[in-house]
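One chain of protein is taken out of this complex; the other chains stay put.
Let's turn to subunit A:
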């Protein structure tokens, strides 16, 4: 796991995108304090998932409102699934693992 940024860069309930080794990863800070990481680009039409709205379970793409489970990456609206990454917080640092 490696640090990619500070949790303070992400407001509660929102997402931000990080470029990691040529990949774009969206990290979401849930309102229960936990974090999730998924591929940043919507597999449907390339929308920016970090701009989507989330709750404790799902992220909704801002372009066409498709939804995915944040933990498993499974589509909830008939689209391809998302790649998800292990991620956790350590001392306010966002630590990202490999898919």
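The rule is simple: contacts are C-beta pairs under 8 Å (C-beta built on N, C-alpha and C of every residue); 3 or more make two chains touch, one makes a residue touch a chain; residues count from 1.
Keep this in mind: contacts and distances are computed from a predicted model.
Novice: Have a look at "FAD/NAD(P)-binding domain-containing protein", "Branched-chain amino acid ABC transporter permease", "assimilatory sulfite reductase (ferredoxin)" or "Basic membrane lipoprotein" and point out the UniProt protein name belonging to the hidden chain.
Specialist: Hidden chain identified via UniProt as "assimilatory sulfite reductase (ferredoxin)".
Novice: For subunit A, which residues reach the chain that was dropped from this view?
Specialist: 8-19, 22-24, 26, 31, 40-41, 45-60, 62-67, 76-78
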